[in-house]
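All protein chains but one are shown in place.
Up next, subunit A:
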Amino acid sequence: MSEDDEDQSPPSDLRSQPPPCSPNKSRNCISSSSSSQTFPDHVLENVLENVLQFLDSRCDRNAASLVCKLWWKVEALTRSEVFIGNCYALSPARLTQRFKRVRSLLLKGKPRFADFNLMPPDWGANFAPWVSTMAKAYPWLEKVDLKRMFVTDDDLALLAESFPGFKELVLVCCEGFGTSGIAVVANKCRKLKVLDLIESEVTDDEVDWISCFPEDVTSLESLAFDCVEAPINFKALEGLVARSPLLRKLRLNRFVSLEEVHRLLLGAPQLTSLGTGSFSQTHQSEQEPDYAAAFRACKSVVCLSGFRELMPEYLPAILPVCANLTSLNFSYANISPDMFKPIIHNCHKLQVFWALDSICDEGLQAVAATCKELRELRIFPFDPREDSEGPVSELGLQAISEGCRKLESVLYFCQRMTNAALVAISQNCPELTVFRLCIMGRHRPDHVTGKAMDEGFGAIVKNCKKLTRLAVSGLLTDQAFRYMGEYGKLIRTLSVAFAGDSDMALRHVLEGCPKLQKLEIRDSPFGDVALRSGMHRYYNMRFVWMSACSLSMGCCKDVARAMPNLVVEVIGSDDDDENREYVETLYMYRSLDGPRKDAPQFVTIL
């Protein structure tokens, strides 16, 4: 489960020029004339190389690279894992020019709001230029992790052919490819350890890709294909699992029936993470397989997900593993409180819990009573409409905060919330780093007092001193943003929708939150004054997204003119708006290599 994982440290500061040498270090710096390379320099370089290769954190590496030219050079030689938070921040050529020995690449593409249809498709984020450049530069590449990228079957084929030692492919929220591309990867990447397809759109090319894995023993450790909407060859899957002794994580799609899961479990008791397929019985037979026995045999399972097409009477089959579970994902299953409570009652070790709001406040209270180790909670709406019933409220979340004091990350969809509950939550859970609350009805105030949700969110930013990610909702005035600017000193990601009264709100945030990296705003009354007030920040941020606000084209052009290394994209609507002066969507980001050349017609780069 990696929905919107938080980044650990700020993105790489890839400057084009290494910093100039300071006079004090001139003896140790490599100057441009090679004749001054003396014996001590070589030794220092070797020593540095040996030391720097142990640096893993990219934050540390970025700092090290700024010391002097020598450190810059050696750091670039020893960096094997590269993180690129925005694929358009630099060109593939720049990557390969600076870093010569890359084994692992993590690349992110489209902005998050694209997931909610706020951007037309075919915006970009193509993997093609990256894979073709890396194919020549990094023959020893082992790992590629993509998020929100457009990946074609040809890209996958090139990847499979170019990197003989390729080990890990993780595609999160990607699209553009099908089972034929997967088949090539399965077939040609003989050292493949990880093939994880997560929440991606995979077209069904009617290719039996499971059968494409090599015949002999595989190195597979993780195989996740729950998002592949295509039937699979179960016999081939069974064979694959049987010849993959290192397999620990397996996430099946809904075309694998419960009986088939049962057979797989019997053959693979060493699994630690299981995503079940369809959790329902299709054929009524006299002798039903003993599902509980199969689960009982899996002593190592600590992570369970799946449960699509759930028939609730089969849920108790997982009881034998509940006591060991650290992660449970029920977010695709419509489970009522009565079905839920007997299960959760056993999950004492649970740290990560995702579910639908169908478990109600009652279910959340049961979680609070049992799961004292809970770190992450995500509650999704069964009925994701603005005017839906909303079976969970502030009661459930507050109960969680009282029972689960170690809570670090919350994503909560509801229809009713109160300031008092948020204040309590902020006091109960000081370890919160991620707080994302979505009150689904827009502009909803505190349902008890009728007041805006300012004080509640204010308490969250004030008391949760470790908060790095915040998403707000409900009725909010400028006051809420004043609090954010005053207390949100560690906030890196902020999501705002239908909130605020005036430009001052955005100004508070831009002027008050020094660590702000990612700002996404929609449908809020922020205009030119606010945009201008943040100009001192934009080079230090990964991106800013503002859609359906009050920005004028003129102001956006001014910003683009004043900041040459900022790519300012304006995405207009298809309709012929008489009021052309207003900008529908603004997406801007820093870039070392100027505006991209693959922008579609509906994107205007200022």
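In the analysis below, contacts are C-beta pairs under 8 Å (C-beta built on N, C-alpha and C of every residue); 3 or more make two chains touch, one makes a residue touch a chain; residues count from 1.
One rule holds in what follows: contacts and distances are computed from a predicted model.
Trainee: Mind telling me which option in "Phospholipid-transporting ATPase", "Auxin-responsive protein", "UDP-arabinopyranose mutase" or "G-patch domain-containing protein" is what UniProt lists for the chain we can't see?
Mentor: The chain we cannot see is recorded in UniProt as "Auxin-responsive protein".
Trainee: Using the touch definition up top, pick the residue from A:227, A:274 or A:318 that touches the left-out chain.
Mentor: Checking the options A:227, A:274 or A:318, the one contacting the hidden chain is A:227.
Trainee: Looking beyond the chains shown, say which of A:276, A:331 or A:419 touches the absent one.
Mentor: A:331
Trainee: Touch as defined at the start, partner being the missing chain; which of A:79, A:167, A:262 or A:308 qualifies?
Mentor: Residue touching the chain left out of view: A:308.
Trainee: Touching the hidden chain in the complete assembly: which of A:440, A:544 or A:567 does that?
Mentor: In the full complex, the listed residue that touches the missing chain is A:440.
Trainee: From the list A:52, A:68, A:118 or A:603, pick the residue that touches the absent chain.
Mentor: A:118
Trainee: Please output the residues of subunit A touching the missing chain, sorted low to high.
Mentor: 113, 115-118, 153, 173, 178-180, 199, 201, 203-207, 227, 229-231, 254-255, 278, 280, 282, 308-310, 331-332, 334, 356, 380-382, 384-387, 413, 438, 440, 442-445, 450-452, 475, 477, 497-498, 501-502, 522-525, 527, 548-550, 573, 575, 577, 579, 582, 584
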